[in-house]
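Note that this complex is displayed minus one protein chain, with the remaining chains in position.
Labels A, B and C are assigned to the chains in the order they are written; within every chain, residues are numbered from 1.
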Amino acid sequence: MSYGTIFDAWRKNAGRVWSAYVKHAFVKGLGDGSLPRQAFLNYLRQDYIFLLHFTRAWSLAVIKAETLDEMRLAANTATALINEEISLHIKTCTEAGISETELFATEELTENLAYTRYVLDAGYAGDLLDLLATLAPCVMGYGEIGKLLSCSKTSDQYSDWIETYASHDYQQVCHDVGQLIDCAVERRLGSDPPGSPRWLGLCHRFTTATRLEVGFWEMGYSK
Amino acid sequence: MSYGTIFDAWRKNAGRVWSAYVKHAFVKGLGDGSLPRQAFLNYLRQDYIFLLHFTRAWSLAVIKAETLDEMRLAANTATALINEEISLHIKTCTEAGISETELFATEELTENLAYTRYVLDAGYAGDLLDLLATLAPCVMGYGEIGKLLSCSKTSDQYSDWIETYASHDYQQVCHDVGQLIDCAVERRLGSDPPGSPRWLGLCHRFTTATRLEVGFWEMGYSK
Amino acid sequence: MSYGTIFDAWRKNAGRVWSAYVKHAFVKGLGDGSLPRQAFLNYLRQDYIFLLHFTRAWSLAVIKAETLDEMRLAANTATALINEEISLHIKTCTEAGISETELFATEELTENLAYTRYVLDAGYAGDLLDLLATLAPCVMGYGEIGKLLSCSKTSDQYSDWIETYASHDYQQVCHDVGQLIDCAVERRLGSDPPGSPRWLGLCHRFTTATRLEVGFWEMGYSK
Partner (left out) sequence: MSYGTIFDAWRKNAGRVWSAYVKHAFVKGLGDGSLPRQAFLNYLRQDYIFLLHFTRAWSLAVIKAETLDEMRLAANTATALINEEISLHIKTCTEAGISETELFATEELTENLAYTRYVLDAGYAGDLLDLLATLAPCVMGYGEIGKLLSCSKTSDQYSDWIETYASHDYQQVCHDVGQLIDCAVERRLGSDPPGSPRWLGLCHRFTTATRLEVGFWEMGYSK
């Protein structure tokens, strides 16, 4: 399934930063099972906090939407995150002996603060496009990684995580968000987005968010 | 079903302004069928616009929430508004010959702008409590009016509207929002909210929003 | 002094709504001295509240600015409003026997709520251009009215008010804000703003704010 024209352009523009993100050692470790369990759990705990702020960011997208379609997709995404995706994290962590209270009390690390608050502030500072450009790397990057690892994985150690993002449901989310972005961009920038004076700024937002994804993987090893 | 302790206190504090809202001539006209159809349709068109901004306001509540429970209820309310409640408006308007495109293009009147943007700015300016104090009059007032008219109505002219808000589902919403408010207030102000220096400010927010509800009914007759 | 190219285009697009604002009976009453003193004082009290929220709106412009020049002009405008322009209101009101405490406690009327919160929400919902399109009618409209009345006035009853906005200092503000708007629009929409898909939306914002200015004059007579 296509993730949309604008995402493709932003992804291409991000170049090596995008590769550094989707082909990170952490990702390889998920595929071949070499990722230390502790690193995965560190990541999962931070990702739980991340999801809370990502839900806030999609709620901000509702506030900044201009059409009923934009509002609906953003509201439904926020609700899916806070009701469903977060439950997966709680379940996996519970199985690993980390309670929900403990999860919620996780100290948020700098890389997490930087990423989530950058996304939120992109929305406060700019319009819906600024916000979507910072939301895209996470949504679509996980979709791309899921597909990639689902085909290439050599271990079942992290197959639950992989299948979540390789699943048809998640790929559909990527497709829908890609369409939302294409429509939102056309509505505001017209039929030649790269010709708009805002184009470089949006590319910069996308690349910065992608760079912060790289930092997020690296955070897993530390702590 | 109880709408909660804090709502009761805010409602009592609003005094005559609250009565002017829930016992407005417009409300009586819904109950005895004397409300002119045109006034109802004017109201419904403005209320469609209102719901869009109310969805935005509940999305803002997600951003300003501090617990998972607060986030979930706010996100679910926003989603229910944009997916379900708004569909009722579209359906009723379609039956009355007003298309969805026409609905979306309705010019927003001053009373509507004042109410919706006041609610949103309460959230931007203050914390979750400031926002909830301005959201409560609409949520609970409609619940109270629905219950009232469901018992006292002498005409079936507007019974669809009445039953929407008298319904068990809607009463449950009022109950849940009431609980959210009670918990959110206790979490931030402690066990004696009227003793907090913020109490009068929150009462003022509630009463101002109630006053703007009165203006909203009156808008129906104009235009 | 020119108020800039974009303002001229927005003003022209607003057509009769703009005339209804700058040639309102209230304005004529300021020029020929026929405006009842009480209406002027009502207006002044509401305008004091208005200035507080206008200061907040210019502060929001700082948050949404993208260049140092945009930030500086917005911050300086907010500071001038809260330090200087508001002092004029306090002085005039004090002379009329209204204390500053009384001023601050003025109940904000619906027309005032509608206008100020619409401006603020334009900024929260959109980008800097959405915000500037709603700020322009007040800034430049008062400049235009000041110039107009300064030449045509037949009474000195309200000459202090008139000279404030006819003054070189205030005309300079209009000129500077006009330049800010021209640059901010070019930076985001390029060299053919009316060709941008956002143009109509910005015109709509400008016209809505102008319509709310008309309501603001009318509010003076009521209360």
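The definition used in the following text is that contacts are C-beta pairs under 8 Å (C-beta built on N, C-alpha and C of every residue); 3 or more make two chains touch, one makes a residue touch a chain.
Everything numeric in this text was worked out from a predicted model, so none of it was measured.
Remark: the omitted chain is touched by one listed residue; of C:A14, C:L30, C:L44 or C:L60 this is C:L60. Only one of A:L120, A:L135 or A:L202 touches the absent chain when the whole complex is considered: A:L120. Checked against the full complex, the candidates C:L41, C:M71 or C:C203 give a single residue touching the omitted chain, namely C:M71.
Hidden from this view is one chain, which touches subunit B at 63-64, 66, 124-127, 130, 186-190, 195-198, 201. Subunit A meets the missing chain through residues 56, 108, 110-111, 113-114, 117-118, 120-121, 124-125, 208, 212, 215.
Against the chain not displayed here, subunit C makes contact via residues 52, 55-56, 59-60, 62-63, 68, 71-72, 74-76, 78-79, 82-83, 86, 104, 120.
By our rule, only the chains that are shown with their structure count from here on.
Between the Cα centres of subunit B and subunit C there is a gap of 31 Å.
Centres computed as Cα averages put subunit A at a distance of 34 Å from subunit B. Between the Cα centres of subunit A and subunit C there is a gap of 42 Å.
Multi-chain contact residues of subunit A (touching two or more other chains): 63.
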